[in-house]
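Below: the structure, in structure tokens.
What you see is the complex with one protein chain gone and the rest in place.
Letters A and B name the chains as they come in the text, with residue numbers starting at 1 for each one.
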Amino acid sequence: MSDVRLTIDDREVVVPEGTTILEAARSVGIEIPHFCYHPGLSAPSNCRMCLVEVQGQDKLVPSCATAVADGMVVRTGTPRVHESHRSVMEFYLSNHPLDCPVCDQAGECVLQDYSYGWGSATSRFEETKVTQPVKDVGPDIVLYADRCIMCTRCVRFLREVSGTGELSVIHRGVRSEIHVAGDRPVTNPLAGNIVDICPVGALCSKDFLFKCRVWWLTSTASACPRCARACSIRVDSSEGRILRIKPRENAAVNGMWICDEGRFAFRQWHGAGRLDVPLVNGDRGFTHCDWDEAIALAARSLRQVAMRYGGESVAFIGSPWATIEENMLLARLFVSLGATMGSLWPAPAESPQRFPGFEISGEKAWNVAGARRTLMDVAGQLLTLDRLADEIERGRVRAVYALGGAYRGALVPCDDLGLELLEFFAIQTCFVTDKGLKANLILPGASPYEKVGTVRNERGVLQEVNAVMSPPGQARRDWDILMALAKALAATVDDDLTRAVLDRPAAQWNYTRSASGNE
Amino acid sequence: MELTLLPAGTSADHPETLDAYQARGGYAAWRIALGRGDPQRVIDEVQRSGLRGRGGAGFPTARKWSFMPKDGHGPAFVCCNADESEPGTFKDRRLLEATPHQVLEGLLLACYAVRATCGYVFLRWEYPRAARAMQAAIDEATQIGLIGSDVLGTGYSVEVRLRKGAGTYISGEETGLLETTEGKRGWPRQKPPFPAARGLFGMPTTVNNVETLACVPVIVSEGGEAFAAIGLPGNTGPKLYCLSGCVRRPGLYEAPMTVTLRELILDDRFGGGVADGRPPKAVIPGGSSAPVLRAEEIDVPADFDHLQAAGSMLGSAGVMVLDDRTCMVRVAANACGFFDHESCGQCTPCREGVHWVRQILDRIESGRGRPGDADVAIDRLDAIAGQTICPFGEAVAWGVGSIIRKFREEFDEHIRLRGCPFPAWGFRSNGS
Partner (left out) sequence: MELSESSRQEIDRLIATCRTRREAIVQVLEIVQRGQGYVGDEAVSYVANRLGVGRADVEDVLSFYPVYHRRPVGRFVVKVCRSLPCAHMGAARVVDHLSERLGVAVGQTGGDGRFTLLEVECLGACDRAPAMMINDDVFGPLTPERIDAILASLKDG
């Protein structure tokens, strides 16, 4: 495709043929106001907010639906364009309930934002507003139809991206409304995205509704732990509590969307059953102990096994829920003790879910690829759990140290592992239910939302993850636990590694470069 | 073939049969065109005739056809726009009910001219008689091989399909028509792309009005020059006028476009005068979308160019006559009510604006108007024009806006009097 050269607001812009004026303007940082346009959807140009002046054309043109042409001269800020914006805003606000004080969208509402630029403090509208009902749209979505501006983003998303088509426009003219077609609620796995793309407070998440004013939220960029796609997300929290999760745009990973499982995955790690204190398994079953005791026990037990049977009798199990750094630290630590056998917990496998505009991975952990490759790189080989069970049964492995960190109830594939044959088994994990693992020692680790590090998704894309909150109670970040263990073992941890992890962004560390030749 | 759209002996009571149509020269043009074997010659003939579209915009028909790709290999379509819904307009109904074959022959010629593979007749729901007549005509013509594959052994194949609308004005808008034909809600499309590039089912498409197509057989059989000899350059051919409102003899009349509005209303060959012998107050010359003219402005030829110069338009040639007892606020409110009901709701200015203005006008008419209301109404109408996806925005802004502008004194008087000084609209006879 050839390039097109045009002028926007006296600036020379070069974009590929077929680009719209709106996108061309965006590419040089000129934002043309719009409601219906969304980069992930078709452009119906129905809101008429993005009209701009093109030299030689009588009428203003919709910049979202007009392709650039060579030599085109576009002006986005002339009096005529501003007048058009003001006019469209007046039409919108004439029929809008203006209930910002009780609207969830306030603070991140496009209509509200634009009304600062092109709104009017007084209304000339003396007529009766068309009232519309509040509608139940789905298990987590409610529609305040009064606030709807009929941009049809939601309808288009459900037709074009999820392909499920639950919503449509019914009636016409000023009585047009968004309709739950055939009374079939919006339950598809991508449903939550329609709340995100609604430019006003019409579609709201029931889960988030009235919980917090958006300006009190702290936003943290991270990746979604739910599946191997590891979608780029923004975690919005307040006072250490996650209140909602939204997608971040990332063409290499998730485009613009996330699935509802990922959106609400934080519930799988938080709430009841979180481990918040080290547990030691003794004569009276599991009892609490303090960290010094726990780390000392682990170090003592591992050293004893290594001395008695040789370093190779100590094995480690990495985790697809742990970061690359955590897996690497685990592997390097144990390799430095003489360990040669390592394995990796498998991620729960489901069928992938494919939609016209999105795909959800069937591998239900974010760092499957990153963990596997890291462990391989350090240990040189990686045993399957079956092989590890063999080695345990033959008595060649006498102690195992594992990273866990799975969501509630996910880490149970070890019934056949023969853990009871071991002299020592310790695991860093999140849930009390993981006591079923018959470990000697259970160390309370961090959930994906409490970690800092890097993950690698199934397509090989590295992403930073950031901590939204601290681990509960005495629980610690897994990196910190491993460092404490290393210290107790008097093992030297590679300085490079430590520094790399501390000098984030880790996505640029040397590991990436050294490993890149393998693919 | 006689150079007329209302041939003697035809009547809306009985659709003309195939035999009767052929007896007066029907389908001769179709045979001539196919015999010549060159679609371009149809376009050239229509070009010479100076035919301009009769649907409202008055775009030169031959030029519109010339936009269609000449080297296309896939399907291409011509849609006959028989969705006549503009208040004051009933000419296409007559053509469809009385002379369906003439419309059909025009459609076939248009299809051939633009190398279309299929013609669609898109007919409004409210014309069931016309639908029956047109379907019968299609069947008859198909039976004798004038439609179908390899028509008359020329190698040209064309089909014709009848599709019915479902009661919306917007389906008569070119791209609204395409959407409805595709079985969707009649939401007009943003242009470009124009239908000649991406039309029905994404294929090159031309949309022509019924009356436009009815002219084509006459042009091809009698020659473009003969057609062009009627009227003045740029405004050629016989034209149908729909006369309604306060005239003695409302009805459909054919005249060259040199006829003035005053003649149409007062001349005994046409309307025969204002009903009850009253003076006219205003005339809307081209359906509800056309700007109104005051009585003193009606000495104007009812053609495309003169009416445009007079600040109005020929539009659908639906000439509505309003006498001196007519309340223009009520006229504006009624027209705006129509547009409010018919706004498709797709784009913001039209959806919100028309309803807003309608409420203002209803308030003024019912005595609840406030000073400044008329200004807000005009301002909001101006904010709709030029801002919408389709020309509906201009239709309402120009049509309704002109009434407020030209009869502002009546709006102000309503507000001052807190009520309407004119008589209610009761049963009226035309006094003929």
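FYI, contacts are C-beta pairs under 8 Å (C-beta built on N, C-alpha and C of every residue); 3 or more make two chains touch, one makes a residue touch a chain.
Everything numeric in this text was worked out from a predicted model, so none of it was measured.
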Contact residue for the chain not shown (choose from B:Ala23, B:Ala166 or B:Ala309): B:Ala166
Given B:Val216, B:Cys246 or B:Leu361, the one touching the chain that is not displayed: B:Cys246
Options A:His34, A:Arg147 or A:His179, residue touching the unrepresented chain: A:His179
Among B:Leu322, B:Ala374 or B:Ile404, the residue in touch with the chain that has been omitted: B:Leu322
Candidates B:Asn334, B:Gln359 or B:Gln387 - the one touching the absent chain: B:Asn334
In chain B, positions touching the absent partner: 84-90, 92-93, 124-129, 161, 163-169, 180-186, 201, 242-246, 250-252, 284, 288, 318, 320, 322, 326, 331, 334-335, 337-338, 341-342, 344, 424-430
In chain A, positions touching the absent partner: 165-172, 179, 181-182, 184
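Following the convention adopted for this analysis, only the chains that are shown with their structure count from here on.
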Centre-of-Cα separation between chain B and chain A, whole angstrom: 56
Chain A residues within the chain B interface of the complex: 44-49, 51, 58-60, 62, 65, 84, 87-88, 90-92, 94-95, 124-128, 130, 149-150, 169, 171-176
In the complex, chain B residues that touch chain A: 168, 185, 190, 340-349, 351-356, 359-360, 363, 370, 376, 383, 386-389
